[in-house]
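Of the protein chains in this complex, one is absent; all others appear in place.
Labels A, B and C are assigned to the chains in the order they are written; within every chain, residues are numbered from 1.
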Amino acid sequence: MDGNANGYRWIGTRTIRPDGVDKVTGRAAFGADFSLPGMLVGKILRSPHAHARILRINTDKAETVPGVKAVVTSADFPEIPPAEATKGSSPPNYRHLSQNLMAREKVLYDGHAVAAVAATSAAIATEALALIEVDYEILPHVTGVLEAMADEAPVLHEDLFTGGVDPKPEKSSNIAKRVEFAIGDTDAGFDAADVIVERDYDTEGIHQGYIEPHAVVASMGADRQANIWCSSQGHFMVRQYCAGLLNMSIGDIKVTPAEIGGGFGGKTTVYLEPVALLLSKKSGLPIKMVMTREEVFRGTGPTSGSYMTIKVGAKRDGTITAAEADLRFFAGAFPGAPVHLGCMCGFTPYDIENVKAIGYDVVTNRPKAISYRAPGAPIAAFGIESAIDELAKKLGIEPLALREMNAAKEGTRTAYGPTLGVVGFEETLEAAKMHPQMSEPLGPNQGRGIASGYWFNVGGESSASVSINEDGTITVTSGAPDIGGSRASLCIMAAEIFGVDIDQVRAVIGDTTATAFNRHTGGSRVTFALGAVVIEAAEDCVRQLRERAAKTWDIDIDAVEWENGEARPAGENAGKFEPLTLMDIAEKTPMTGGPIGVKKSSNVQGPGPAFGTHICDVEVDRETGHVKILRYTAIQDAGRAIHPGYVEGQMQGGVAQGIGWALNEEYIYGEDGRLQNPGFLDYRIPVASDLPMIDTVIVEIPNPTHPFGVRGVGEIPIIPPMAAVANAIEDAVGLRLTSLPMSPPKVLSALDDGH
Amino acid sequence: MTDVVLSREIARKFTGGETRIVVEAGTMRAIVRQLDEKFPGLKSILGEGMAVAIDGTIFQDFFLEEVGPDAEVCFLPAIEGG
Amino acid sequence: MNGMRYEAPSSVDEASALLAGASGETRVLAGGTDLLVQLRSGMVAPELVVDVKKIKEMMTYSVSDGAYTIGAAVPSAQLHEDADLLGMWTGVVEAMDLVGSTQIQGRASLGGNLCNASPAADSVPAMISAGAVCTVAGPNGRRDVPVEEICTGPGQTSLAKGEIVVTINLPKQAPRTGDAYLRFIPRTEMDIAVVGVGVCLTLDEGGTCTDARVSLGAVAPTALLVKECADALVGTKVDDAAMANLDAAARAAASPIDDKRGTVEFRTKVSGVLARRAAAIALERAGS
Partner (left out) sequence: MAKNHVTTTINGEPVEFLCETQQTLLDVLRDELQLTGSKEGCASGDCGACSVMVDDRVVCSCLVMGVEAEGKSIETIEGMADGDQLHPLQQKFLENAALQCGICTPGFLVAAKALLEKNPDPTETEVRYWLAGNLCRCTGYDKIIRSVLEVAEEAKGA
């Protein structure tokens, strides 16, 4: 729904983002675009082995190279004892984070950092890296999740014992934890079913694939006060993690956010920043570090791959009576696969009495997995939404109809405990049914697939300030990086509250000294949570503006109303006064009590969970296994689309990433445990010619906990595509593909076996 | 009275399998205290890394939340986003 | 790369002399779309890089009596913009046009694509099936070499020290001749060929194939010129039976490897498929 039709002046309109011109003219400064006089170049030496014990590191030769100013290894980082692994609120595991940053006793994956150098030029730094001698004792490695779970598998961490099982195991294992979510009695549920489908599915590890490599400039003063400029999803996160990893006090670190060139969850941790700080401390000079694309693939967090078993049963009439999922996700070198989130989201689109989802978090010799858009949910949805499709076909019910029959709604009990509040899943299914794509005729070897997805969305700590400037313009300062247009949505919400022209409002992202703490940008939280805080601050400003008008007119504040950006007497009795515009009042603030500015901080709760439903049409080349995406429609409950253009953009971008995940993206490891495709040539993200236009339908079922009804939008669109594509392929050629990516060799051999 | 819903894993460990516990309404802090009195040790795992849903609305940091009578409280793992 | 020397001579003789005189490793720089990647990754660390783009003979092309002489460093985009060349050697020009992106097309050249000696180079099977011949210049003068004799293995060529491919020469076409190149890639652009097939065939008035050349890429250490594939077509009307034999011959000739880009099974099967499809296009072009 576009502006005004919804009764608002700015909400729902397609305004131009305040940071837009800088980004189309090349002026916007991203992570690698910043520099300081006299700064050095930092580079990292990475392990060529998937699993090895470090016997000795000798940096003597490197340190003597002219132009080399500092060399660091794990010995330069404080060792974090298990007891102090988690400190602060909702923290990472600092012990693991530190070991991932710089390998200690062992390297755990190809690309694991072992040392770093700072030099006067990139060429000298590279030359010095080659002179660092590392003696490795190569150990057997394991990169597959089932292989890592096997009894005889090489163990990555001798001190890792499976959690979530009773009694506590005596033998260390690669299975970090087991989780279970269940309601009802699935055995009884399956007994009551007339039709049951059960299959195994597997997915490969894939990377977020942001186009901007990680980059940082860091400077540590002699007084140990530090300045960091970097692109991340949370400069407060960078500050917190650096302090925790280097035993610094948070107050001594200032982080200034650069523009961020994509993150999708991959920039919610640190890789370079603490290393750059240490190199700066040792050399006494500022350090710039920029990853190569190869380093991004080998050294930074992809998302989990998986092996899943999905079982669903239903009555002839289509009532789903029971559902079970066994999800085995690999986490890479350290625990933390988002398998619990996969368990929680997977069956939530459906109102099922008996559900059991069991998850295993498994370590493997791969880079440590980090968040990627709706962590865990897309993986589970690939298996579960494929199973729902297969069940529908077996029942002879249209896949969309089966979803409607069993759709979750307000009051539906989820497998992870709570009942759902106001949600818009049924509305997305209805919109799908009505969409013209559903009636587009399909030719030979063409097929249509449907899939749905669920995500909680996230709130969290949010801080912002709103200032009335002397000329009546308004500055909104947010502490959460703008990763895809959130400055635009914050401006829109503020302009709506003030009732002023959008061009009177500017939103900026402040550094860590400009606002109080902010949780990182992620989980689709910023327009919802920062929005709530900005709205609160703006409303407080409006109250003060009315107060100033009341003082000017010498009447009671209750006799002043605020409308269309100006203060007016409320009705006849209030007295006759010419309205005072925001500008009039701003100019006079020195005489009416001083500047007007409001800072707000809050831990915003109650994010609106949301659902999406996708329709995908494909054509399969039976002779080559090539799959072409013919048409695609994404439908999603956004609660309220503040800026429809950026909501559509999130949906279209999520779909494109999902199509890449479905068809071509994968981490390819050789027998030697080395990554074979650490570049955009062979890690194949979709290019423009791979995709059709991606149609979007925004459903708006307002989130009751947000003033404008906002729900998060960024995560959901990546959840349904893999299953939507698989279901479309099945519809086209009658083959159920269960392994991602569904690349041409896999599709072709399935076609050959199928005949 | 407020219904507290615990996961089966937690119930197995602390409540002898009982997943639905009835407590006095109040703040979440008071509710957690009551649970810990009923089932010693339970408090230790109802803080870090956990969130609650009160009548379906998720709170990641919840100790100060007021829970009305006839409300339902579910404990669940905290949610990280991309 | 420290101490790498850069020279941009204006004549073939100077270039050849520089390369012959260098003591260490040398590289010829044409479009640089492969060389700069190799330099950046440290795969190569030459002492001398000779930029041949200042050499007029290597940056221009001409046609006389229907035969094209194409400077080895002429950017692909320039060739693709020439309607006459595109109309005559459609397969060759289209094959070169498949190499990389628009940005790559602005730099990449037939000579560079050939001398980089990748088994998967798109233009090479097309040039081989077209019967293209290179003019090679070196310290001992010039010689003409069929394209299929330049590459000897991945990254390896038959060029002697100081030798440069100066021009690619495409012969005058017999009447009713058509050529085509098809490759398979997982995406629609930006990938390296998993399999590539070039077909050039000539028909008589009656529509019978009198001459054919078929070349396979990415299924062996170098692009193959497969006589059995040609034999499957010559003497036929390129009907279904001939296509089936072509398919079988291509599969038989393919000896690919398993790697990150494809499996032996996949590459073998698709060699046959693409041979058929490319032959069908060449047939149509020969007929029209």
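Note that contacts are C-beta pairs under 8 Å (C-beta built on N, C-alpha and C of every residue); 3 or more make two chains touch, one makes a residue touch a chain.
Just so it is clear, the model here is predicted, and its values are computed rather than measured.
K.L.:
Can you pull out the displayed chains that the omitted chain is in contact with?
P.N.:
Within the full complex, the chain not displayed touches A, C.
K.L.:
Could you tell which one of A:S371, A:T428, A:N603 or A:Q657 touches the chain left off the display?
P.N.:
A:Q657
K.L.:
Among C:P9, C:G106, C:G155 or C:P221, which one touches the chain that has been omitted from the display?
P.N.:
Checking the options C:P9, C:G106, C:G155 or C:P221, the one contacting the hidden chain is C:G106.
K.L.:
Just the residue numbers, please: which parts of chain A touch the chain that's not shown?
P.N.:
14, 16-17, 19-21, 23-30, 32-33, 123, 208-213, 259-264, 290, 292-293, 483-485, 643, 645-646, 648-650, 652-657, 679-681, 685-689, 691, 693-694
K.L.:
Residues on chain C that touch the omitted chain in the whole complex?
P.N.:
Touch set of chain C with respect to the missing chain: 1-6, 8, 29, 31-33, 36-37, 39-41, 49, 51, 53, 75, 77, 100-104, 106-107, 188-190.
Keep in mind that, in the parts below, only the chains that are shown with their structure count from here on.
K.L.:
Chains still linked by touching once chain A is gone?
P.N.:
B | C
K.L.:
Rounded to a whole Å, what is the gap between the Cα centroids of chain A and chain C?
P.N.:
Their C-alpha centroids are separated by 44 Å.
K.L.:
Taking each chain's centre as its mean C-alpha position, how far apart are chain B and chain C in Å?
P.N.:
Once rounded, the distance between the two centres reads 69 Å.
K.L.:
Identify all positions of chain B at which a residue touches two or more other chains, and write them in rising order.
P.N.:
Residues of chain B never touch two or more of the other chains.
K.L.:
Would you pick out the residues of chain A that each touch at least 2 other chains?
P.N.:
Residues of chain A never touch two or more of the other chains.
K.L.:
Along chain A, where are the residues that touch chain C in the complex?
P.N.:
123, 127, 294, 623-626, 663-664, 668, 676-677, 680-682, 684, 686-687, 689-690, 743-745, 748-749, 752
K.L.:
In their shared complex, at which residues does chain A touch chain B?
P.N.:
86, 89-90, 164, 166, 179-182, 208, 264-265, 268, 338, 340-341, 344, 371-375, 416-421, 456-460, 522-525, 603, 605-607, 609, 705, 712, 714-715
K.L.:
Inside the complex, what are the residues of chain B that reach chain A?
P.N.:
5, 7-9, 12-13, 48-49, 53, 55-62, 65, 72, 74-82
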